[in-house]
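Next up is a structure, given as structure tokens.
The complex appears here minus one protein chain, its other protein chains still in place.
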Amino acid sequence: MSVVKLSGDSSCPVTPHLNSGCGFPAPNAEIFFLEPYTTLNVGGMEFVIGKTSILAALVAIIVATFFLAASRPRKMVPGKLQSLGEQAYLFVRDQIAREVIGKDGDRFVPFLGSLFFFVWISNLMGVIPGAQFPIMSSLAFPVSLTLMVYATYMYIGMKHQGPIKFFTSAMFPPGVPKAMYVLLAPLELLQLVVTRPVTQAIRLFANMFAGHLLLTTFTLAAYYLLSPSIIGVLGSVTSFGVTVVLTGFEMFIQGLQAFIFTLLTAVYIGGSLHAEH
Amino acid sequence: MSVLAEVTGSIGSIGYGLAAIGPGVGIGIIFGNGVQAIARQPEAYGVIRQNMILGFALTEALALIGFVVPFVFGA
Partner (left out) sequence: MKADGADFPNSNDSRETSDMAWRSVSNLTAGLLLYGGLGWFLGQKFGHQNVFIAAGSILGIALALYLTYARVSAMDRNTTTSDRRKDQQ
């Protein structure tokens, strides 16, 4: 917990207890800025190797290794690992791609599956002891994933419908009197180009940020309240119980946010493939 | 008159938090009842879907107005 900074008193330890005269070190956004381990300087650009980068690389290796290992034995009657990999693939294909895009979404299932499992496992790192940092809670990661999705659906839309028609078919909604077009067209254009990717990234980022902050607050409170007094013991035990419950809730939210991110990607790709009426 | 308790800091965020309670409950009710209605009468899916989405948009608008108000009335 060396990253929790107390403002003000320098005589207080980093994680104080209740009656030591120091206030509660409420975690703020500072806990998300982790100290880097080393900094490489490659050709004028600085690469920071810290916990976040190592975790991201680890998640990518885990997901890739799992799917490579699951697809290696190609038996008709699958063993356990192959069956697990098949279930994972079929989950993404049936529940996300075919539900939303239809039959011709099959060629996007690798992309959607990679997104889903990368986001989910990296979210899970927020509750695995040792790592305990959901890498999607630093804004760069959802933004980079969203940029990939953005490039994909823009490119597909412009290739499939023609560059001009892609924008005009979205900008002019049917059933609206022509006079309202002046007011509504910039709205639609902004929604297509800016708001869709921004809300997708911020939804994932805000959920992971808030979840991590919440867990940190209650864990710190459990330690802070640990002192030989009635309110101390009561508060500490309650905080610990709340931490356990919130961890379970957080695991559910992590899976849900991964699913929503992938679902939104599929919705945007589907909207690019099938033109609006 | 002495001040017993005081809230400092960003009161706008407290305002938004309070403003988000109502739409949260409302959206839950809308979609819960919509799903139940679809389960009872699946052939009315189109009508139910249309009203569900309209109700959701109207309720969400209130939450977003709550997000803007601190900027309007704040410093």
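When the chains are written out, they are named A and B in that same order, and each has its own residue count from 1.
Everything that follows uses one rule, which is that a residue touches a chain if its C-beta (ideal position, glycine included) is under 8 Å from a C-beta of that chain, and two chains touch if they have at least 3 such contacts.
These figures come from a predicted structure and were not determined experimentally.
Though it is not drawn, the left-out chain touches A, B in the full complex. Shown as candidates are A:101, A:119, A:204 or A:225; the residue that touches the absent chain is A:101.
Not every partner is drawn; the one left out touches chain A at residues 94, 98-103, 173-176, 180, 183-184, 186-188, 190-191, 194-196, 198-199, 263-264, 267, 270-271, 274, 277. Mapped onto chain B, the interface with the missing chain covers residues 42-43, 45-47, 49-50, 53-54, 56-58, 60-61, 64-65, 67-68, 71-73.
Just so it is clear, only the chains that are shown with their structure count from here on.
Centroid to centroid, with C-alpha atoms defining each point, chain A and chain B lie 23 Å apart.
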